[in-house]
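Quick one: the structure is below, and I'll ask about it shortly.
Note that one protein chain of the assembly has been removed; the remaining protein chains are unaltered in position.
Take a look at chain A:
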Amino acid sequence: MNEKREALVLSQGEIAKDIYDLWIKQPEIAGAARPGQFVMIYCEDNSRLLPRPISICEVNAEKGHLRLVYRIAGEGTAEFSKLVSADRVKVMGPLGNGFPLITKKAILVGGGIGIPPMLELARRLKGEKQIVLGYRDERFLDKDLERFGRVWIATEDGSAGTKGTVIDAIKEHKLEAEVIYACGPTPMLKALQKYAIVHNIECYLSLEERMACGIGACLACVCKSVGRDEHTNVHNKRVCKDGPVFEAREVEL
């Protein structure tokens, strides 16, 4: 049986403006977690009923530790940002399918708050890794990712790396790959989807949508899919259950 579990807060800090780096101890979830999966975190304030989906950034299965890096997007995540060491928090997971681990020359692309899941993915992937990170301005997790591969940066304001998008960085540095992994804002995913199809590259995109149950029952977080979904047999795959990771040719963005 799965359940909502209690986790112990180990540490938390702000690593960029409104971006928080939270380490928790929850051995069952850490032991099962794969890169690209997410957890649901519950608010203590019961007027906020719905759990918040947060991607898994890093896992230490042996110690039972999980790292979650998230941005304050509203009152729920603002509540989480107040958590300090020794606090308790309710968590459910790991949820979703996660990224397939393919040992081929890879490009990992993270945009903004889509960067965190790339860290555990980079840690587990065995092949050659080229990591492209897109920021509006302030950088975070770039040093962590440098441990696992060469990192290229794109910033909207040109303050570091390529001025422009992650696609601009890929083109500028003539990066080539047999597989692309990506998480980030929808315009970025759309551009990568097109890039992957044009260049005939296998490509896995992690999608985001507003969720309620997180386990595939409420049908709130569907996306338009090419194939029929298992649940309703239409073309509405569930981001929480069938995803959040989809092959680029599987979904319409």
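Just so we're on the same page, contacts are C-beta pairs under 8 Å (C-beta built on N, C-alpha and C of every residue); 3 or more make two chains touch, one makes a residue touch a chain; residues count from 1.
Methods note: contacts and distances are computed from a predicted model.
Among the names given as "Sigma-70 family RNA polymerase sigma factor", "Raffinose/stachyose/melibiose transport system permease protein", "ATP-binding cassette domain-containing protein" or "Dihydroorotate dehydrogenase", UniProt records the absent chain under the name "Dihydroorotate dehydrogenase".
Shown as candidates are A:32, A:61 or A:234; the residue that touches the absent chain is A:234. Touch with the chain that is not drawn comes from one residue among A:72, A:153, A:175 or A:219, which is A:219. Residue-level contact of chain A with the missing chain is found at 1-4, 42, 46-51, 76, 92, 209-223, 231-236, 241.
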